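The complex appears here minus one protein chain, its other protein chains still in place.
On to subunit A.
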(Lines give C-alpha, C1' and ligand atoms only; values in the text may rest on other atoms or scores of the structure.)
Protein backbone atom coordinates (compact mmCIF):
# COMPACT_ATOMS: atom_id res chain seq x y z
CA UNK A 1 0.00 0.00 0.00
CA UNK A 2 2.73 2.45 0.99
CA UNK A 3 5.70 0.92 -0.77
CA UNK A 4 6.88 -0.13 -4.17
CA UNK A 5 8.55 -3.50 -3.96
CA UNK A 6 10.89 -4.30 -6.81
CA UNK A 7 10.32 -7.57 -8.58
CA UNK A 8 12.75 -10.09 -7.17
CA UNK A 9 14.20 -11.15 -10.50
CA UNK A 10 15.70 -7.80 -11.41
CA UNK A 11 17.35 -6.91 -8.15
CA UNK A 12 20.50 -8.34 -6.79
CA UNK A 13 22.06 -6.17 -4.12
CA UNK A 14 20.33 -5.79 -0.80
CA UNK A 15 19.74 -2.11 -1.24
CA UNK A 16 17.95 -2.40 -4.53
CA UNK A 17 15.68 -5.13 -3.22
CA UNK A 18 14.46 -3.01 -0.36
CA UNK A 19 11.03 -1.51 -0.82
CA UNK A 20 10.75 2.10 -1.89
CA UNK A 21 8.37 4.40 -0.12
CA UNK A 22 5.72 5.95 -2.34
CA UNK A 23 6.82 9.32 -1.14
CA UNK A 24 7.71 12.73 -2.44
CA UNK A 25 10.16 14.62 -0.26
CA UNK A 26 9.87 18.38 -0.38
CA UNK A 27 11.92 20.95 1.45
CA UNK A 28 13.38 24.38 0.92
CA UNK A 29 16.77 23.39 2.23
CA UNK A 30 18.79 20.33 1.40
CA UNK A 31 20.13 19.10 4.74
CA UNK A 32 17.25 16.91 5.88
CA UNK A 33 16.48 15.56 2.43
CA UNK A 34 20.13 14.64 1.98
CA UNK A 35 20.06 12.84 5.28
CA UNK A 36 17.00 10.86 4.16
CA UNK A 37 18.60 9.96 0.87
CA UNK A 38 22.03 9.19 2.29
CA UNK A 39 22.72 5.56 1.50
CA UNK A 40 24.35 5.06 4.90
CA UNK A 41 21.07 5.97 6.56
CA UNK A 42 19.08 4.00 4.03
CA UNK A 43 20.91 0.84 5.00
CA UNK A 44 19.83 1.31 8.61
CA UNK A 45 16.22 1.26 7.55
CA UNK A 46 14.35 -1.46 5.79
CA UNK A 47 13.10 0.88 3.12
CA UNK A 48 14.45 3.60 0.92
CA UNK A 49 13.35 6.76 -0.80
CA UNK A 50 13.49 7.38 -4.49
CA UNK A 51 15.99 10.21 -5.00
CA UNK A 52 14.10 11.26 -8.12
CA UNK A 53 11.09 11.96 -5.94
CA UNK A 54 12.91 14.42 -3.74
CA UNK A 55 12.97 18.07 -4.44
CA UNK A 56 14.52 21.04 -2.81
CA UNK A 57 12.65 24.06 -4.04
CA UNK A 58 12.97 27.80 -3.93
CA UNK A 59 16.07 29.89 -3.96
CA UNK A 60 17.46 28.07 -0.95
CA UNK A 61 16.50 30.92 1.29
CA UNK A 62 13.99 28.78 3.14
CA UNK A 63 10.77 29.99 4.62
CA UNK A 64 12.28 31.40 7.77
CA UNK A 65 9.46 30.15 9.99
CA UNK A 66 7.11 32.37 8.07
CA UNK A 67 3.99 30.62 6.77
CA UNK A 68 3.39 33.35 4.23
CA UNK A 69 6.88 32.96 2.82
CA UNK A 70 6.61 29.19 2.60
CA UNK A 71 3.18 29.45 1.06
CA UNK A 72 4.15 31.97 -1.59
CA UNK A 73 7.20 29.90 -2.56
CA UNK A 74 4.86 27.55 -4.36
CA UNK A 75 4.14 30.21 -6.94
CA UNK A 76 7.72 31.31 -7.48
CA UNK A 77 9.21 30.35 -10.82
CA UNK A 78 8.64 26.72 -11.66
CA UNK A 79 8.22 25.44 -8.12
CA UNK A 80 4.59 24.48 -8.65
CA UNK A 81 5.38 22.53 -11.82
CA UNK A 82 8.38 20.85 -10.26
CA UNK A 83 6.47 19.62 -7.22
CA UNK A 84 3.36 18.56 -9.10
CA UNK A 85 5.53 16.73 -11.65
CA UNK A 86 7.17 14.70 -8.91
CA UNK A 87 3.77 13.89 -7.46
CA UNK A 88 2.44 12.97 -10.90
CA UNK A 89 5.36 10.61 -11.41
CA UNK A 90 4.52 8.82 -8.17
CA UNK A 91 0.85 8.70 -9.14
CA UNK A 92 1.71 7.10 -12.43
CA UNK A 93 3.62 4.38 -10.67
CA UNK A 94 0.57 3.36 -8.67
CA UNK A 95 -1.83 0.74 -9.95
CA UNK A 96 -4.65 1.84 -7.77
CA UNK A 97 -4.12 5.17 -6.15
CA UNK A 98 -6.43 5.65 -3.20
CA UNK A 99 -5.36 8.82 -1.55
CA UNK A 100 -2.74 11.42 -0.76
CA UNK A 101 -1.24 11.86 2.66
CA UNK A 102 0.60 15.12 3.25
CA UNK A 103 2.73 15.25 6.38
CA UNK A 104 4.04 18.58 7.56
CA UNK A 105 4.54 20.79 10.54
CA UNK A 106 1.59 22.79 11.77
CA UNK A 107 3.51 25.90 12.55
CA UNK A 108 6.97 25.95 10.99
CA UNK A 109 7.38 27.87 7.77
CA UNK A 110 8.17 25.46 5.00
CA UNK A 111 6.07 22.53 6.12
CA UNK A 112 3.08 24.54 7.12
CA UNK A 113 3.13 27.21 4.42
CA UNK A 114 4.36 25.22 1.48
CA UNK A 115 2.45 22.16 2.74
CA UNK A 116 -0.82 24.09 2.52
CA UNK A 117 0.02 25.27 -0.97
CA UNK A 118 0.89 21.72 -2.02
CA UNK A 119 -2.37 20.46 -0.52
CA UNK A 120 -4.37 22.96 -2.55
CA UNK A 121 -2.26 22.13 -5.60
CA UNK A 122 -2.95 18.44 -5.20
CA UNK A 123 -6.64 19.13 -4.73
CA UNK A 124 -6.73 21.28 -7.85
CA UNK A 125 -4.76 18.95 -10.07
CA UNK A 126 -5.46 15.45 -8.82
CA UNK A 127 -8.67 15.53 -6.81
CA UNK A 128 -10.20 12.95 -9.11
CA UNK A 129 -7.41 10.55 -8.15
CA UNK A 130 -8.13 10.32 -4.48
CA UNK A 131 -8.75 11.92 -1.14
CA UNK A 132 -6.26 14.14 0.54
CA UNK A 133 -5.46 13.65 4.19
CA UNK A 134 -3.07 15.89 6.11
CA UNK A 135 -1.08 15.10 9.18
CA UNK A 136 0.21 18.18 10.93
CA UNK A 137 2.63 18.22 13.82
CA UNK A 138 2.12 20.81 16.49
CA UNK A 139 5.36 22.30 17.86
CA UNK A 140 6.55 22.60 21.45
CA UNK A 141 4.86 25.51 23.13
CA UNK A 142 8.07 26.33 24.93
CA UNK A 143 10.21 27.63 22.18
CA UNK A 144 10.82 26.21 18.74
CA UNK A 145 8.91 28.88 16.90
CA UNK A 146 7.65 32.11 18.40
CA UNK A 147 5.20 32.89 15.61
CA UNK A 148 3.73 29.40 15.86
CA UNK A 149 0.21 30.59 16.63
CA UNK A 150 0.12 32.72 13.51
CA UNK A 151 1.45 29.92 11.36
CA UNK A 152 -0.86 27.37 12.96
CA UNK A 153 -3.90 29.57 12.46
CA UNK A 154 -3.01 30.07 8.82
CA UNK A 155 -2.41 26.34 8.34
CA UNK A 156 -5.64 25.31 10.03
CA UNK A 157 -7.69 27.86 8.12
CA UNK A 158 -6.17 26.77 4.84
CA UNK A 159 -6.49 23.04 5.46
CA UNK A 160 -10.02 23.32 6.84
CA UNK A 161 -10.89 24.57 3.39
CA UNK A 162 -8.77 22.29 1.21
CA UNK A 163 -8.04 19.05 3.07
CA UNK A 164 -10.39 16.11 3.47
CA UNK A 165 -9.18 15.22 6.94
CA UNK A 166 -6.57 16.68 9.25
CA UNK A 167 -4.79 14.53 11.79
CA UNK A 168 -3.20 16.70 14.47
CA UNK A 169 -0.19 15.34 16.33
CA UNK A 170 1.68 17.12 19.04
CA UNK A 171 5.39 17.21 19.80
CA UNK A 172 4.73 17.76 23.46
CA UNK A 173 2.39 14.80 23.75
CA UNK A 174 4.96 12.72 21.90
CA UNK A 175 7.63 13.71 24.41
CA UNK A 176 5.38 12.61 27.27
CA UNK A 177 4.84 9.28 25.50
CA UNK A 178 8.60 8.88 25.15
CA UNK A 179 9.16 9.66 28.79
CA UNK A 180 6.30 7.79 30.40
CA UNK A 181 5.63 5.09 27.84
CA UNK A 182 9.04 4.37 26.43
CA UNK A 183 10.82 5.34 29.65
CA UNK A 184 13.33 7.51 27.86
CA UNK A 185 14.32 10.02 30.47
CA UNK A 186 15.38 12.73 28.08
CA UNK A 187 13.97 12.06 24.64
CA UNK A 188 15.67 13.33 21.53
CA UNK A 189 14.00 14.56 18.41
CA UNK A 190 14.46 11.15 16.83
CA UNK A 191 12.52 9.47 19.65
CA UNK A 192 9.76 12.02 19.30
CA UNK A 193 9.47 11.28 15.61
CA UNK A 194 9.44 7.54 16.18
CA UNK A 195 6.68 7.63 18.75
CA UNK A 196 4.54 9.71 16.41
CA UNK A 197 5.23 7.33 13.56
CA UNK A 198 4.08 4.47 15.77
CA UNK A 199 0.74 6.16 16.30
CA UNK A 200 0.31 7.06 12.67
CA UNK A 201 1.40 3.61 11.57
CA UNK A 202 -1.24 2.02 13.78
CA UNK A 203 -3.89 4.26 12.31
CA UNK A 204 -2.94 3.46 8.74
CA UNK A 205 -2.15 -0.21 9.08
CA UNK A 206 -3.93 -2.51 6.73
CA UNK A 207 -6.93 -3.93 8.53
CA UNK A 208 -10.44 -5.08 7.70
CA UNK A 209 -14.05 -4.46 8.59
CA UNK A 210 -14.93 -8.13 8.83
CA UNK A 211 -13.30 -11.48 9.30
CA UNK A 212 -14.32 -12.62 5.86
CA UNK A 213 -12.82 -9.51 4.28
CA UNK A 214 -9.55 -10.28 5.96
CA UNK A 215 -9.68 -13.88 4.83
CA UNK A 216 -10.10 -12.83 1.22
CA UNK A 217 -8.03 -9.65 1.63
CA UNK A 218 -10.64 -7.35 0.16
CA UNK A 219 -11.50 -3.78 1.05
CA UNK A 220 -8.58 -3.14 3.35
CA UNK A 221 -8.87 -0.16 5.62
CA UNK A 222 -6.72 2.79 4.66
CA UNK A 223 -6.88 6.53 4.34
CA UNK A 224 -10.10 6.54 2.26
CA UNK A 225 -12.11 4.53 4.79
CA UNK A 226 -10.56 6.50 7.62
CA UNK A 227 -11.37 9.89 6.16
CA UNK A 228 -14.78 9.02 4.79
CA UNK A 229 -15.87 7.54 8.08
CA UNK A 230 -14.31 9.99 10.51
CA UNK A 231 -15.16 13.12 8.57
CA UNK A 232 -18.85 12.69 7.84
CA UNK A 233 -19.41 16.41 7.61
CA UNK A 234 -17.08 19.03 6.08
CA UNK A 235 -17.41 21.28 9.12
CA UNK A 236 -15.63 18.74 11.28
CA UNK A 237 -12.26 17.73 9.90
CA UNK A 238 -9.93 17.57 12.86
CA UNK A 239 -8.84 14.09 13.90
CA UNK A 240 -6.60 12.80 16.62
CA UNK A 241 -5.04 9.44 17.28
CA UNK A 242 -4.83 7.44 20.50
CA UNK A 243 -2.85 4.26 20.65
CA UNK A 244 -2.24 1.55 23.19
CA UNK A 245 0.14 0.22 24.37
CA UNK A 246 3.08 2.58 24.52
CA UNK A 247 5.93 0.72 26.12
CA UNK A 248 9.67 0.34 25.89
CA UNK A 249 10.79 -1.74 22.96
CA UNK A 250 12.44 -4.33 25.14
CA UNK A 251 9.25 -4.93 27.18
CA UNK A 252 7.05 -5.62 24.20
CA UNK A 253 7.87 -9.28 23.98
CA UNK A 254 7.17 -9.91 27.62
CA UNK A 255 3.83 -8.24 27.83
CA UNK A 256 0.54 -10.01 27.53
CA UNK A 257 -2.48 -7.77 27.58
CA UNK A 258 -6.15 -8.54 27.52
CA UNK A 259 -8.42 -7.09 24.91
CA UNK A 260 -11.48 -6.00 26.77
CA UNK A 261 -10.11 -4.71 30.02
CA UNK A 262 -6.70 -3.92 28.61
CA UNK A 263 -6.35 -2.43 25.18
CA UNK A 264 -9.96 -1.50 24.52
CA UNK A 265 -10.63 -0.41 28.07
CA UNK A 266 -7.67 1.89 28.17
CA UNK A 267 -8.45 3.42 24.79
CA UNK A 268 -11.97 4.03 25.93
CA UNK A 269 -10.94 5.71 29.16
CA UNK A 270 -8.40 7.83 27.32
CA UNK A 271 -10.87 9.07 24.78
CA UNK A 272 -13.54 9.71 27.39
CA UNK A 273 -11.29 11.74 29.63
CA UNK A 274 -9.42 13.58 26.93
CA UNK A 275 -6.19 11.88 27.90
CA UNK A 276 -3.49 11.67 25.27
CA UNK A 277 -0.88 9.45 26.86
CA UNK A 278 -1.64 5.96 28.08
CA UNK A 279 0.34 6.39 31.28
CA UNK A 280 -1.68 9.46 32.21
CA UNK A 281 -5.05 7.74 32.31
CA UNK A 282 -7.14 8.78 35.27
CA UNK A 283 -9.26 5.79 36.18
CA UNK A 284 -11.26 7.43 38.92
CA UNK A 285 -12.72 9.96 36.57
CA UNK A 286 -16.08 8.96 35.29
CA UNK A 287 -16.84 11.61 32.77
CA UNK A 288 -15.10 14.74 31.69
CA UNK A 289 -17.61 16.20 29.35
CA UNK A 290 -15.99 14.63 26.38
CA UNK A 291 -18.32 15.26 23.54
CA UNK A 292 -18.03 13.78 20.16
CA UNK A 293 -18.66 15.25 16.86
CA UNK A 294 -20.46 13.34 14.20
CA UNK A 295 -18.86 10.00 13.93
CA UNK A 296 -16.26 10.15 16.55
CA UNK A 297 -13.91 7.42 15.92
CA UNK A 298 -13.07 4.26 14.53
CA UNK A 299 -10.55 1.95 15.70
CA UNK A 300 -8.59 -0.02 13.31
CA UNK A 301 -7.39 -1.60 16.40
CA UNK A 302 -5.95 -4.66 17.39
CA UNK A 303 -3.59 -6.38 15.18
CA UNK A 304 -3.11 -9.34 17.48
CA UNK A 305 -1.44 -12.68 17.30
CA UNK A 306 -3.47 -15.26 15.48
CA UNK A 307 -2.56 -18.21 17.60
CA UNK A 308 -3.88 -16.91 20.80
CA UNK A 309 -7.22 -17.85 22.12
CA UNK A 310 -8.42 -14.31 22.55
CA UNK A 311 -9.35 -13.82 18.94
CA UNK A 312 -9.31 -10.22 17.82
CA UNK A 313 -12.52 -10.69 15.92
CA UNK A 314 -14.28 -11.69 19.10
CA UNK A 315 -13.48 -8.50 21.00
CA UNK A 316 -16.68 -6.61 21.71
CA UNK A 317 -16.82 -2.94 20.80
CA UNK A 318 -19.79 -2.23 23.00
CA UNK A 319 -17.69 -0.07 25.37
CA UNK A 320 -17.78 2.54 22.64
CA UNK A 321 -21.56 2.55 22.37
CA UNK A 322 -23.32 5.65 23.49
CA UNK A 323 -24.85 3.78 26.39
CA UNK A 324 -21.41 3.59 27.95
CA UNK A 325 -21.11 7.25 28.68
CA UNK A 326 -20.27 8.44 25.21
CA UNK A 327 -22.01 11.49 23.96
CA UNK A 328 -22.53 11.36 20.26
CA UNK A 329 -24.17 14.40 18.83
CA UNK A 330 -27.59 13.87 17.33
CA UNK A 331 -26.55 14.89 13.87
CA UNK A 332 -24.20 11.94 13.52
CA UNK A 333 -25.01 8.97 11.38
CA UNK A 334 -26.41 5.80 12.80
CA UNK A 335 -23.12 4.08 13.52
CA UNK A 336 -20.55 6.59 14.66
CA UNK A 337 -18.16 3.89 15.68
CA UNK A 338 -16.51 1.57 13.23
CA UNK A 339 -13.98 -1.07 13.93
CA UNK A 340 -11.29 -2.50 11.69
CA UNK A 341 -9.20 -5.42 12.72
CA UNK A 342 -6.51 -7.71 11.51
CA UNK A 343 -4.75 -10.82 12.62
CA UNK A 344 -1.38 -9.61 11.51
CA UNK A 345 0.73 -8.14 14.24
CA UNK A 346 1.53 -4.47 14.39
CA UNK A 347 5.27 -4.24 14.95
CA UNK A 348 5.84 -6.95 17.54
CA UNK A 349 2.95 -6.09 19.80
CA UNK A 350 0.97 -8.90 21.22
CA UNK A 351 -2.08 -6.68 21.05
CA UNK A 352 -2.31 -3.16 19.76
CA UNK A 353 -5.18 -0.77 19.47
CA UNK A 354 -5.53 2.58 17.78
CA UNK A 355 -8.42 4.93 18.14
CA UNK A 356 -8.94 7.69 15.62
CA UNK A 357 -11.36 10.21 16.94
CA UNK A 358 -13.07 13.27 15.68
CA UNK A 359 -13.69 14.69 19.06
CA UNK A 360 -14.20 18.10 20.56
CA UNK A 361 -11.45 18.21 23.20
CA UNK A 362 -8.45 17.59 20.93
CA UNK A 363 -10.01 19.69 18.17
CA UNK A 364 -10.53 22.63 20.50
CA UNK A 365 -6.98 22.29 21.74
CA UNK A 366 -5.66 22.67 18.20
CA UNK A 367 -8.04 25.47 17.37
CA UNK A 368 -7.02 27.27 20.54
CA UNK A 369 -4.03 28.42 18.56
CA UNK A 370 -6.30 30.62 16.50
CA UNK A 371 -7.12 32.50 19.68
CA UNK A 372 -3.44 32.84 20.49
CA UNK A 373 -2.87 34.26 17.04
CA UNK A 374 -5.70 36.75 17.52
CA UNK A 375 -4.03 37.99 20.70
CA UNK A 376 -0.80 38.60 18.80
CA UNK A 377 -2.74 40.22 16.01
CA UNK A 378 -4.44 42.59 18.38
CA UNK A 379 -1.03 43.74 19.61
CA UNK A 380 0.05 44.13 16.00
CA UNK A 381 3.10 42.01 16.64
CA UNK A 382 4.97 40.36 13.75
CA UNK A 383 2.31 41.40 11.26
CA UNK A 384 4.78 43.33 9.14
CA UNK A 385 6.57 40.15 8.15
CA UNK A 386 3.39 38.54 6.91
CA UNK A 387 2.28 41.70 5.20
CA UNK A 388 5.58 41.74 3.32
CA UNK A 389 4.86 38.26 1.99
CA UNK A 390 1.34 39.10 0.90
CA UNK A 391 -0.78 38.14 3.90
CA UNK A 392 -2.68 41.31 4.69
CA UNK A 393 -5.71 42.25 6.74
CA UNK A 394 -8.11 40.62 4.27
CA UNK A 395 -6.40 37.23 4.65
CA UNK A 396 -6.30 37.51 8.44
CA UNK A 397 -9.98 38.32 8.46
CA UNK A 398 -10.64 35.11 6.54
CA UNK A 399 -8.44 33.13 8.91
CA UNK A 400 -10.36 34.43 11.93
CA UNK A 401 -13.64 33.63 10.23
CA UNK A 402 -12.69 30.08 9.34
CA UNK A 403 -11.07 29.52 12.71
CA UNK A 404 -13.91 30.88 14.81
CA UNK A 405 -16.44 29.01 12.75
CA UNK A 406 -14.62 25.73 13.38
CA UNK A 407 -14.27 26.57 17.06
CA UNK A 408 -17.98 27.32 17.22
CA UNK A 409 -18.83 24.07 15.49
CA UNK A 410 -16.83 21.95 17.89
CA UNK A 411 -18.04 23.91 20.91
CA UNK A 412 -21.66 23.45 19.98
CA UNK A 413 -21.41 19.67 19.94
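Everything below uses one rule, namely that a residue touches a chain if its C-beta (ideal position, glycine included) is under 8 Å from a C-beta of that chain, and two chains touch if they have at least 3 such contacts; residues count from 1.
Definition applied: contacts and distances are computed from a predicted model.
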- Message: Out of "RNA polymerase II subunit 5-mediating protein homolog", "General transcription and DNA repair factor IIH subunit TFB4", "Trafficking protein particle complex subunit 11" or "Tubulin/FtsZ GTPase domain-containing protein", which one is the UniProt protein name for the chain not included here?
- Response: "Tubulin/FtsZ GTPase domain-containing protein"
- Of A:4, A:43, A:93 or A:188, which residue touches the hidden chain? A:188
- Looking beyond the chains shown, say which of A:90, A:149 or A:198 touches the absent one. A:149
- Note on the structure: Checked against the full complex, the residue among A:64, A:201 or A:232 that touches the missing chain is A:64
- Item | Option from A:374, A:399 or A:413 whose C-beta touches the chain left out | A:374
- Residues from subunit A at the interface with the omitted partner, ascending: 29-32, 35, 56, 59-62, 64-66, 109, 140-149, 175, 179, 186-190, 192, 371-372, 374-376, 378-382, 384-385, 404, 407-408
